[in-house]
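Every protein chain of the complex appears in place save one, which is left out.
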Amino acid sequence: MINKIGREIPDEILKQYGKEGYQGPNYRDNVRYKKAAPMVRGVVDPKQDKMVSNIREALEKCKIQDGMVLSFHHHFRDGDYVVNMVMAEVAAMGIRDITICASSLGAAHDPIAEYIEQGIVTGIQSSGVRGKIGEAISRGKLKTPAIIRSHGGRVRAIEEGDVHIDIAFIGAPTSDAYGNARGVGGKSDCGVLSYSMVDAQYADNVVVITDCLVPFPNFPASISMTNVDYVCVVDEIGNPDKIISNAIRMTKDVRELMMAKYCTRLIADSPYFQDGFSFQTGAGGASLAVNTMLRPIMEEKNIHMGFSIGGITQPICEMLKDGLVRNIVDAQCFDRASIESIKNDARHFEISTSEYANPMNKGTFANKLDFVILGALEVDIDYNVNVVTGSDGIVRGAPGGHPDIAAGSKCSIIIAPLVRGRIPTICDRVVTAVTPGETVDIIVTDYGIAINPRRTDLIEAYKNTHLPFCTIEELRDMAYEIVGTPDEIPFKDRVVGIIENRDGTILDVVRELDEEC
Amino acid sequence: MMHPNKKRLRRSMMFLNCQKPGLIKDPYIYGTDSIILDLEDAVAENQKDSARYSLYHALKEINYRGVERVVRMNGLDTPHWKEDIRVCVAGGADTIRIAKTESAQDVHVVEEHVLAAEREFGRPEGSTLLMAALESCRGVMNALEVCNSSDRLIGIALSGGDYTRDLQTVISGTGVELQGARQQMVIAARAAKVQCWDTVFTDLDNMEAFEKEVRMIKMMGFDGKSLVNPRQIEIVHEVFTPTKKEIIFADKIVREIDEKKAQGIGVFMVDGKMIDIAFYEGAVRTLKLAKAAGIYEEDL
Partner (left out) sequence: MVVQKSAVAGTLESSDAQVTVEPGSGTLELIVESNVIHQFGRQIRKTVLDVLERLEVTDAKVVVVDKGALDCTLKARVECAVYRSNDITETLPWGGAIK
């Protein structure tokens, strides 16, 4: 079938997964469903010891079998050791046909590509896929199509039972021997454990892996003992230098600063820039700069931010400290300052990814957002955004919360340079649609700014704003004038990846790269 | 007839290495008035040939969207300058910046080759403008004759590094070593009714000192500054943007003079100040600067 954004989704895929094609951002509003439930084991005897001596023992106690689904989180980002550690043990035990259900997978997880080749891993369900895993997927090495979900969509899939986790592995900077785990207080702090909260509640077996065992009770706990089966102490859960950045530096790139300036003006001149407004940025150069540029305008107009969310960094934490931001709700920390802030500031809260963005619960922070600033690999003239497939046709990105907060917010702004090298960012048709165009409001490039024509209210609001506004078609034309019109990437018919919309409908598919062309 | 672009606004003239495709592909995005595509110091001796091909195709194929395309050629004391001139003219560069200009004679030599190239490549005679970089004590002392040397010459630019070496001193940060040259050059340029640009400022981490220098050279009478990084453009443009009061006053002067001229009145009062035709040019310049800064929209 051709779905609502004009993407062809093979019927056999829809049938096989029991899914529908994408029908619009609020298609499943008010739909009732029965939540999934795990098959759990009661720890009744007070003398029971949850400590296991190594990962092998944890796997054995959880009765690891061929075909199981194992889950992981990515709070340790490129510094993570847990996924590789567990999978090495799984491989050593001769287990096969494993599905990895991670909140994201990154460059740290290149060794998994080898397990894909060997048939040890045959399914990947993740928000992000990079490096060699992405190459393995795009070259058709994975037995089943990878399923790419947003952060909110992953929680939904778990809660609705689209995916059932047999064993959840939760790397934790600190834990007590009874499984109360936290993101702070250890030698490899990541701040919060938001991504794993749903895993802890919905997995049949839950194993906490830590490199810093602390006295009971490790409170307030991010992951509660009530959900944890086993605790395993290892030497290192990750590389602290790669888990968080010491300090994310303010960009000096004039192009990024220029786009940040446009973006700041757009926010300041919008009808939503009022006391109590809310905001999410990423850690990219331009979007981080917006934080800094917005501050003096807030001070001048005496406007305070009601809450800030997302990948948290120093500039926002400083605004919290100085009273310009009333609350930070945190699903991921990016730098040392944000970890210090969550430890010390009572208005800096840890939230679950369900609270963040699961579209099928009864309300999320995403729905309460005014402004979000996002990036893009590609944006097409229908405003569809690709953040997953590279210009070489290979899966190498992560939707993260992109589709969630674009859909939830009142004003979603994409910042991206018009061209990167010879690759046009603004194009006729994105290789892979990850965030549907009807949820994307403004595109800011170094060459001009396009407002989605669906947002007549915003176009009206900016009629006295002096910025280089143009149409998205004009941006595309400028890009093609510079780099030429790109040829289409050659793909085979076979589907190697499914891009699931946050509500579980199918937005797009990724096909196997045709390298003979 | 004067070349229509001879007196265009040139607050910011940004150097770019001709050999770097990533730099020359879209510098217009930063809003600089002029770019200076460099064949000289930025290009290694064994890449001089290569830089010319890049230059030629950049000039021919990149749409620089109205930004003036100046090329800095190699000095007359090098083996490169003749081919530099040929490629500049063939590619249709707006202006050639002559490195290490010492005298009017240097300008004449370049002018002669430019004319020959214009004929060779079928470009209108006189279409290629020139500017002279003064980089030695002799050059600075000859500022006035250089300014008067050619109809093509749009102005002179100080090159502080070579100049201070010749003066047997160094760039100190105080500006004292450049004082004489700056003063001499700007007076010469004004006397000859051409433009004058200050030397580059290379410490990108000290934007405060940069701004101070820009304010100073503006007060001295310079038209603008040679720049090494896009981060510097905004500050220059800010400093060269007239104040609201100045714009309103200039607007009034231009209107009044136009009107009074038609009535045959030579001297009159604006806001309590005695005004005559001598104010006209300055007022027009103020409005041009204001327009470039996007804060004045009339077409006077």
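Each chain gets a letter, A and B, in the order it is written, and its residues are counted from 1.
By definition in this document, a residue touches a chain if its C-beta (ideal position, glycine included) is under 8 Å from a C-beta of that chain, and two chains touch if they have at least 3 such contacts.
Since we're looking at a predicted model, the values are computed, not measured.
Participant: In the complete assembly, which of A:150, A:278 or A:391 touches the absent chain?
Facilitator: A:391
Participant: Contacts of chain A with the missing chain: which residues?
Facilitator: 391-393, 420-423, 482-484, 486-490, 517
Participant: Considering the whole complex, not just the chains shown, which residues of chain B touch the missing one?
Facilitator: So the residues of chain B touching the missing chain come out as 20-22, 25, 48-50, 52-54, 56-58, 60-62, 82-83, 86-87, 90-91, 121.
The rule we apply is simple: only the chains that are shown with their structure count from here on.
Participant: List the residues on chain A that touch chain B in their complex, please.
Facilitator: Within the complex, chain A contacts chain B at residues 252, 254-255, 258, 446-447, 466, 481-482.
Participant: So in the complex, the part of chain B that touches chain A is made up of which residues?
Facilitator: On the chain B side, the touching residues are 25-26, 29-30, 63, 229-231, 233, 294.
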